[in-house]
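A protein chain is absent from this complex, but the other protein chains hold their places.
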Amino acid sequence: MGNVGAKEVPVLLSPDGIRVDGRRLDELRPLRIVAGPLHRADGSAFVEWGANKVMAAVYGPREVHPRHLQQNNKAIVQCKYNMAAFSVDERKRPGLDRRSQEISKVIAEAFESVIFAEEYPRTSIDVYIEVLQANAGTRCAGLVAASVALADAGIPMADLVPAVAVGKVAGQLVLDLNKAEDNFGEADVPMALVPQSGRLVLLQMEGHMTREELSRALDMGVKGCHVIYEKMKAALRDRYSTARPTEVPA
Amino acid sequence: MGSGHPPGHRSRGRESDSSHPSGDRAIVLPGEEIPSDGLRPGSGTYRVHGKVYASVLGLVTPRPLFVQVVPLSGRYIPKAGDVVIGTVTDVQGTFWLLDIGAPRWAPLHMTGTPWNIEIGETDRYLRVGDAVAVRVENLEATGRIGVTMVGDGLGRLEGGTLISVSAARIPRVIGRGGSMIQSIQRLTGARLTVGQNGRVWVDGTAEAIGRVRQALRIIDLDGHRPGLTERIQTLLGSRPPDVTVPRLPAPPADREMSIPDDDVSEAPDGP
Partner (left out) sequence: MSEEITADILTTHILDLAANGKRMDGRGADEYRPISVEIGFVTTADGSALARIGDTAVLSGIKLEPGKPFPDTPNAGVLTTNAELIPLSSPTFEPGPPQPWAIEVSRVVDRAIRAAEAVDLTKLCVTPGEKTWVCYVDIHVLDHSGNLIDAAMLAALAALHHATLPSKRFGIGEADTPLDVQHSPVECTFVRLGDAIVVDPAFEEERAAQGRLTVATDETGRIVAMQKGLVGAFSPDDVRATVERAFHHGERLRAVARKGGTL
């Protein structure tokens, strides 16, 4: 989006519906999830999704600082999404930017919708998402990583929260946009699903769609979320299963 | 062991173990439905439209009247009756604040000690940085964790050092009827006090402490796998040093629910 006046719009879809990276319309990029890679955090996860590399960590529930932010009847959920300076082609200056602040807010709200925060009054559950390498869909990759990290941290929740973006490219709906499709496509709809209830806790749109397209996009996204959900569960099972060997120095 | 497995426990555990001796033991993830057999939802679960789901990553643990999911990870969640080891992080006129690795700090009031303290003299008895063993007395709805230092085995810890393991692993550190902790003490000559919050106080020679540290590290990383007892015995060697160590009393039976049956060191229950 935002390519009005761009000199060259690449061909994003072949006549037989194959995308620039060889995928079909409803195919996800390769996704690899590792649960618990960090030692200091209460919970953590590393996600490699297409060319994205995202690390997430959870601290908490823990005492709230500053005190005035604490809620007497529940935990607060704070989220900070940040992109490393070297994560994008044009170096990003370190520090707060408005895009990161907005993403932090919608992700925090997505998790607040599933976390049983009343179990820990006067505490804070802190979620940190760091994008180390970006290639479209970083907020979805971050959400997936953070969701696995929350489970790794033992935070009580209704469910894991898979997320994916559906876009529109050359008039066709496509699942899981890559960078070229995000830059030159006509719409980008990231969404996050709670499989247990079938409801969405994150939904945004950039670009434009008809009502019929949106309806199909929601179906496509939900289907994609279920595939991602299984991978998230597999990553957690892998970390905690009895079959996993650990190397401990003698 | 024999003390108080609730009815139905062994059959549930065995169902998954018999076909996969080293396979997963009913690990559930948040959002997964748990067959409840009419049992009420306990901690680590929630109910929606009559169905019970896990809310944490853990092991399904049926009890007589309700079904629980015991977490496999995460911070220590205090329970009344737990003995925990904390570090004093703040001193006030009438109480101290303890870091016990829980979601909140625990205030220890001056009346919850065996000493006769005047207001404002608290720092003469416990200072920031002191390690203490206390018991969790009550948990309030506000999240406040009430602790007391009055009781056997409680008090300021002197000498030795603290070693941390995941709170979820503490049942394996203790072992059935205290068998693991007794093995460790017997084979190393070290003295241990185990906090339910994942903090272990260890006292002894530097060599003994080092060996305990290695044993605890293996339990922390691999405590979920079978064959742990043999591994620890091999690591520590089967010949104990010439030091007698007092036996600790066995922990309460309900602490042991997450220990795999294949690691039993005593005769199993009947069918």
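So that you can tell them apart, the chains are marked A and B in the order they are listed, and the count of residues begins at 1 in each.
What we mean here is this: contacts are C-beta pairs under 8 Å (C-beta built on N, C-alpha and C of every residue); 3 or more make two chains touch, one makes a residue touch a chain.
None of these values were measured; they are calculated from a predicted model.
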Touch partners, limited to displayed chains, of the chain removed from view: A, B
Touching residue (missing chain; options B:52, B:69 or B:131): B:131
Hidden-chain contact residue, picked from the options A:65, A:98 or A:211: A:65
Option from B:67, B:84, B:106 or B:157 whose C-beta touches the chain left out: B:157
From A:12, A:76, A:134 or A:193, residue that would touch the chain that is not displayed: A:134
Those residues of chain A which, in the complete complex, touch the missing chain: 38-41, 44, 51, 53, 55-57, 59, 62, 65, 80, 82, 84-91, 94-95, 126, 128-130, 132-135
Chain B residues that touch the omitted chain in the full complex: 87-89, 99, 128-131, 157-162, 206, 209-210, 213
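Rule of thumb we're sticking to: only the chains that are shown with their structure count from here on.
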Cα-centroid distance, chain A relative to chain B, in whole angstrom: 34
Residue ranges of chain A touching chain B (in the complex, touch as defined): 36, 42-43, 60-63, 72, 75, 116, 120-123, 151-160, 194-197, 233, 236-237, 240-243, 246, 248, 250
Residues of chain B that touch chain A when the two form their complex: 22-25, 27, 29-31, 44, 46, 48, 53, 55-58, 71-75, 103-105, 141-143, 168, 217-218, 221-222, 224-226, 235, 260
